[in-house]
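With one protein chain removed, the remaining protein chains of the complex are shown where they sit.
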Amino acid sequence: MEIRTLLKHVGLILIAIGMTVPFLWMLGTSIKPHHEVEELSLVPRNPQLENYAIVLRQSPDPYTGKFLDLNFPKWYFNSIFVAAWVTVLQVLTSSMAAYAFARLQWPGRDKVFLLYLGTMMIPGMVTMLPNYQIMVGLDFINTYQGLIIPAAFSAFGTFLLRQFMLGIPRSYDEAADIDGANHLQIFLDVILPMAKPGIIALSIFTFLGNFQSFFWPLVMVKDDAMRTIPIGLLSFQGQYGQQTELIMAATVMNVIPLIILFVVMQKQLISGIQLGGVKG
Amino acid sequence: MSASPLRRNALIALLFLGPNLLGFLVFTLGPIVISLIGSFTTWSLRPSVPLKFIGLQNYVDLFQDPNFYFYFYNTLYLLIGMPISIAGSLALAVLLNQKLKLRGPQGTLRLSLVAAALTLCIAGFLFFIGSHSAAFLIFALGLISSTGIYFGSIGYRTFYYLPCFTAGAGTILLWMQLYNPNFGLINQTLVAFGDLFGWQIDPPGWLTSTKSLLGFLPLPEHFNNGGFGLGAREAMIMMGVWAAVGGNNMILYLAGISNISPELYEASDIDGASGWQRFRFITFPQLAPTTFFIVVMGLIGGLQGGFEQARLMTEGGPAGTTTTLSYYIYTQGFERLDLGYGAAVSWVLFIIIMGITLINWRYGNSAEAE
Partner (left out) sequence: MKNSAPRLPEKPDEQPRMSTTKFLAAIFAGLLILCGVAAIWHPDQELGDKVPLVWVSDNNPARTAQIAAFNAENPDLSLRLDFGNGGTQKIILQSSSGVGPDIFDFGSADIETFVESGVLWDVTDASVTMGFSALKDGWPEGAQTYTYNSRQYGFPCNTGAAILIYNKNVFDYFGVPYPQGLMTWKEFIDMAKKVNSQTSPKIGDDSRIFAVTGAIWQQFFTGQHGEFFDPDGQLTIAESPELYRAFEMHREFLFTHQFMPSTIEAKAMSGQGGWGSGNLNQFAAGRFAMAITGHWALIAFGQAYQQQLDELTRNGLKEEDIKDPLKKPLRLGAVLIPKFSKLPPSYQVQSRVAGINAKSPRREEALKFLQYLAGPTYSELLNAGEDWLPGNPEYSELGVDPGPPALSRQELQDRTVEAMSYGYSPRQSPFLLTSDVFRVIGNQISRLESTPDISTQALLDAAQSDLQTLMRRTLERNPNLESLFIERFGKPAYQNL
């Protein structure tokens, strides 16, 4: 039995290495001097930790001798601010809609749901122009509202939570119903806590997805002060070359808090299982 | 109040749906209806083109366009990766959910420290003799194994999820280097492996090659089917599976497994079920809603996929073999300014995805019947 567990670990570790390589490569590249970026080595010959200081405007760009013209802290704040709002709103609207689709019986339910699903099957590229014009009409261009509100409603989240809520045995709401609870109480006290694993998963996906989203912020944002991190990273790219090492340094700084957040959420997920309603 | 319970339920449902429905109508349904109407017109980004209704002309052109079939074939071909990655995610999730503790907390801690110390010594030695990259790799190996052994599931799932954090340009640049036919790590490893056994290996051209596993099919000439082998499309598939296997799907399966009532397993233990039987008769059926979700979303994403990779890695090449329908829509709409045609492609795509989903829905719903 011990041997089998050990073998499992060996297998899991091997896979983990395969998955970690790009991150290691990113770490390595983030401390390379510019001319070593093209080389295939994982670790630079002359590590240059300064890259981080350059991105944070603590030391000047070695080539121009000037501080980079970026507002990294504000971009960071924007990313977190937008992603946090979107996550909360999306989880809220999706879980409510999912409750209607999974726990209530009403005529036409499945047809409406299929319509929801159908909207995800149209590539975003073609709806972009009309969508953008709606944003112009609402005067949402270059505002936080424009970044948050359209992303706050999601067929994806509704679908995901519906699937989780379908798995919760009927007997729970029936018992609550007998106790005289109304739908809002059942939703808040019975279904939401039971759907916690799904909600945590959706929160992770939404937060990460929004943190990394590129196309919508790209067209919505005009001012430097409104940029999010992925748009800000474009500053390192130009016709005359790309400062890959600085992009990587910025990305590492960008990713590490996300990893911490992920670990915390996963802990929640596991404790959620242990404390969940299914215990006798 | 004489409303029937069903009508009353519909009202409550409407209240719950309300917030989502509002956003849905404004930000989703409106633009979609516009794009549907647009697909029957000369909808264009050129002001010089008068907007007029042209019936099915866009669709007729589309079905006469030989490239459409080619790009559609590519899109379907790239879907091969989906079942592989879903199965992989499920396997990883099940594996991570098993007992990973070794001889209680003491033993676990001891073993993880041993692993850390051992790799640290090797890494130090390698660093000392000057191979820094190898030292770094071994150091990382030590970190991974001691974290994995000590923290178990949480440690591993964080490592597996890393590709999702580093998604985007960074990962794509890395894979382009890995796939380099001459200097890339993959081909270097293949050749070194061949040398070990004295085989002469002719390594694949990856992103530079139009070969594919279906390359022997007698497809029309403009499909550029470069014969049997591993080419750009397989490179895309491998990259996709790698990125997806430990990603969102694995998290969903883990969440799904955690929702399964432990009593089911307790009952099966009493019956003396084997590990496989437990999976076959409890885990897998209980995960049906999750699987349904993953498959439907996989299809939706997969059939609309390939855009980022084509834009950043290959520009749809070599010879169009990595151009998918979504990249085609982009070039038609924003490079050729012909939005109506792009919308027509989208709606054909919609019909295909919807058709497959409806079939799925039948099976999915029967599987999840209460």
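Which chain is which? They are A and B, in the order written, and residues in each are numbered from 1.
Everything below uses one rule, namely that contacts are C-beta pairs under 8 Å (C-beta built on N, C-alpha and C of every residue); 3 or more make two chains touch, one makes a residue touch a chain.
The model shown is predicted, which means the values in this text are computed figures rather than measured ones.
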Sole residue of A:14, A:114 or A:136 that reaches the chain not shown, by the stated touch rule: A:136
Specify the residue from the set B:163, B:184, B:247 or B:298 that touches the hidden chain. B:184
Under the stated touch rule, tell me which residues of chain B contact the chain that is not displayed. 42, 44-50, 54, 57, 61, 65, 67, 169, 172-173, 176-177, 179-184, 187-188, 191, 203, 207-210, 222, 224, 226, 261, 263-264, 267, 285, 312-314, 316-321, 330-331, 334-338, 340-341
Going by the touch rule given at the top, which residues of chain A touch the chain that is not shown? 29, 33-35, 37-40, 46, 62-64, 66, 69, 71, 74, 77-78, 80-81, 84-85, 88, 128-129, 132-133, 136, 141-142, 144, 169, 171-172, 175-176, 179, 181, 185, 188-190, 192-193, 218-219, 222, 224-225, 231, 234-242, 244, 277-280
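Quick note on the criterion: only the chains that are shown with their structure count from here on.
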Can you check how far apart chain A and chain B are, centre to centre, with Cα atoms defining each centre and the answer in Å? 16
If you look only at chain B, which of its residues touch chain A in the complex? 6, 9-10, 12-14, 16-24, 26-32, 34-35, 38, 45, 92, 95-96, 98-103, 132-133, 135-137, 140-141, 144-145, 148-149, 153-154, 156-171, 173-174, 177, 183, 185, 242, 246, 248, 251-252, 254-256, 258-259, 261-263, 286, 289-290, 292-293, 296-297, 300, 303-304, 307, 325-326, 329-330, 333-334, 339, 342-343, 346-347, 349-350, 353-354, 357-358, 361, 368, 370
Would you mind writing out the residues of chain A in touch with chain B in their complex? 2, 5-6, 8-9, 11-13, 15-26, 28, 40-43, 45, 92-94, 96-97, 99-100, 104-107, 109, 114, 116-123, 125-131, 134, 149-150, 152-153, 155-156, 158-160, 163-164, 166-168, 170, 183, 187, 194, 197-198, 200-201, 204-205, 208, 212, 214, 230, 233, 244, 247-248, 251, 255, 258-259, 262-263, 266-267, 269-270, 272-273, 276, 278, 280
